[in-house]
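Contents: one structure, followed by commentary.
Left out: one protein chain. Kept in place: all the others.
Each chain gets a letter, A, B and C, in the order it is written, and its residues are counted from 1.
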Amino acid sequence: MELILLLFVFVLASFLGFELIAKVPSQLHTPLMSGSNAISGITVVGAILAVNTSSSGLSAWLGFAAIVLATINVVGGYMVTDRMLAMFKKKVK
Amino acid sequence: MELILLLFVFVLASFLGFELIAKVPSQLHTPLMSGSNAISGITVVGAILAVNTSSSGLSAWLGFAAIVLATINVVGGYMVTDRMLAMFKKKVK
Amino acid sequence: MNASTIVNLSYIVAAILFIFGIKMLGKADTAKRGNLLSAVGMLLAVIVTLLSKGLSYPLIIGGLALGGAVGFVAAKRVQMTGMPELVALFNGFGGLASLLVGLAEYYRAKISNNLLESVLIEELSSFTATVIVLTILIGGITFTGSIYAWGKLSGKLGGRALTFTGQKAFNTLLALGIIAAGILFSSSPATELAHAVLIAVLILSLLLGIFAVMPIGGGDMPVVISLLNSCSGLAACAAGFVINNNVLVVAGCLVGASGLILTVIMCKAMNRTLINVLVSGFGATTQANGAKSKGELKPISPEDAYYILEAAKSVIIIPGYGMAVSQAQHAVKELGTLLEENDCEVRFAIHPVAGRMPGHMNVLLAEADVPYEQLAEMDDVNPMIEMVDVAIVIGANDVVNPAAGNDETSPIYGMPIIEAYKAKTTFCLKRGKGAGFSGLENQLFTATKTRMIYGDAKATITSMVAQFKES
Partner (left out) sequence: MNASTIVNLSYIVAAILFIFGIKMLGKADTAKRGNLLSAVGMLLAVIVTLLSKGLSYPLIIGGLALGGAVGFVAAKRVQMTGMPELVALFNGFGGLASLLVGLAEYYRAKISNNLLESVLIEELSSFTATVIVLTILIGGITFTGSIYAWGKLSGKLGGRALTFTGQKAFNTLLALGIIAAGILFSSSPATELAHAVLIAVLILSLLLGIFAVMPIGGGDMPVVISLLNSCSGLAACAAGFVINNNVLVVAGCLVGASGLILTVIMCKAMNRTLINVLVSGFGATTQANGAKSKGELKPISPEDAYYILEAAKSVIIIPGYGMAVSQAQHAVKELGTLLEENDCEVRFAIHPVAGRMPGHMNVLLAEADVPYEQLAEMDDVNPMIEMVDVAIVIGANDVVNPAAGNDETSPIYGMPIIEAYKAKTTFCLKRGKGAGFSGLENQLFTATKTRMIYGDAKATITSMVAQFKES
């Protein structure tokens, strides 16, 4: 049952993702790509959960590496997107 | 956990519902309303499940009434919508 | 893969079909297929549900057959103009069905010797109890609200908004009563008292549905129906939470959300907010507002109108609710054809909220086979309306009321209108001095360039058509 629900969540989120993006002006494609790339760094949550006291040395270190990489993705991703969008801001005024 | 997932499903479906409808031409509002009204007859599934051999007399009859009403909604709803849309069809050609 | 997995996967497929269905319903060229697709989804959901174990088939098949037959006949028989009402009726049935599903689930958990002495054999979690209350509440409001709306639209109940002093306070009390009873039930669904409390929720909800719709004028019923449609989706969704069924949750919620947004879109087209529609008592209290129009009505006969039309080189026809009431669309189409044969350019100007349903005029004119190219939107017509020889207003009133543009005290101030008053001559067809949906006076009727043609719209148009044919 839980699995089915996760599948439902998957299907709905997919459709929602499609609907949200339709008709984005082309100059926003790059920031959008970069911004949604930052969101994919959500895997940092999984990485944090992997580093718990019960996990063996190897999986803790794998988790650590995952945290570092995912955080680079998140922090860098949001900041770069913000910088790109700041340019557009300037243009509009 | 299951409840949380159902909530997730609820939230995603709501957003999806909103996104799907944005920008519908006004002449389609009525068929759309009627068509989505037919979908709300999905409660017939719940009604069917309520009429099982283990249910007491009262709840079986309640279920029966629910089946009748929901089926009217479903069958009538889809057919009326179809009739409305058939009119538009004619118009286009 | 066991049976329940198959059922659940089929539910997912059904949900996907609903999603595509709704999406396709939003575009003119895919709408029909979209409706079909969603019907297939429904069929799939029903069929796989029938595969579940332990069902009492005789009762179920009987119910499906009975409901299907009634729905079929109703949908086949209904006149085009009666469709709004029918949708309201169907919607009410859907709400009631969800309510019954919630109620049945409560009784299932309860063995009743007689209705007052009974025990709850299965402990209902307070979550389940809460969603049962919600199902009954939403389903109940949807049911009576829709039936009342149906009554108003079909003219069985007066169309006017009914208000009485203390109405808002009364409705608030009803709502508070439901909330209190709901909390009481949810916190201890297993007690003796709980059953009575649940029945109280049921009755209060049914009442609330009636009293909430009462102060809303008949013309606003489409908005109400759309909102109630959203509610019936939510009721199905709540029922889904009660019996833990995904497809009910998803499909119900899709309808709930899309219905709500559609309602908002409709309100916007009338330049009003949803709140304003629901609580303003529009149509009951606004007669007094707005500037009084001065000047007199100048009636002419259909014969005189015919001579003017015969000489016209361009005509715009502006249909409204009155055309629907008198079922004049076929006669109107014929008049249009005759005018064209007489070398006159004919266009139909469609206001988005003319009539009582969005697209009402489009549907009627489509039924009468008016070619698509002759239909024009408000925004396309207004800029060139000054060059038009004759504007024929057929049973429209609010949608051509200049007060919307120039009288800030008018309740419809700000609504975009078709500027019929700018045409060189304007004919207004109506039965008498009756006001339009908003109950407002209309200065268009007393303008110098306007001529009134009294009588039922169909009769008037038919007589014009006859004149054309004779000559």
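Keep in mind that, in the parts below, a residue touches a chain if its C-beta (ideal position, glycine included) is under 8 Å from a C-beta of that chain, and two chains touch if they have at least 3 such contacts.
Being a predicted model, the structure only gives us computed values, none of them experimental.
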item	value
Neighbouring shown chains of the undisplayed chain, as defined at the top	A, B
For chain B, the residues touching the chain missing from this view	1, 4-5, 7-8, 11-12, 15
Residues in chain A touching the chain absent from view	2-3, 6, 9-10, 13-18, 20-56, 58-60, 62-92
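Quick note on the criterion: only the chains that are shown with their structure count from here on.
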item	value
Geometric centre distance via CA averages, chain C-chain B, whole Å	16
Averaged-CA centre spacing for the pair chain B and chain A, given as whole angstrom	35
Separation of mean Cα positions, chain C and chain A [Å, integer]	42
Multi-partner residues of chain B (each touching 2 or more other chains)	2, 6, 9, 13, 15-16, 20
Chain C residues counted as touching two or more neighbouring chains	19, 246, 250
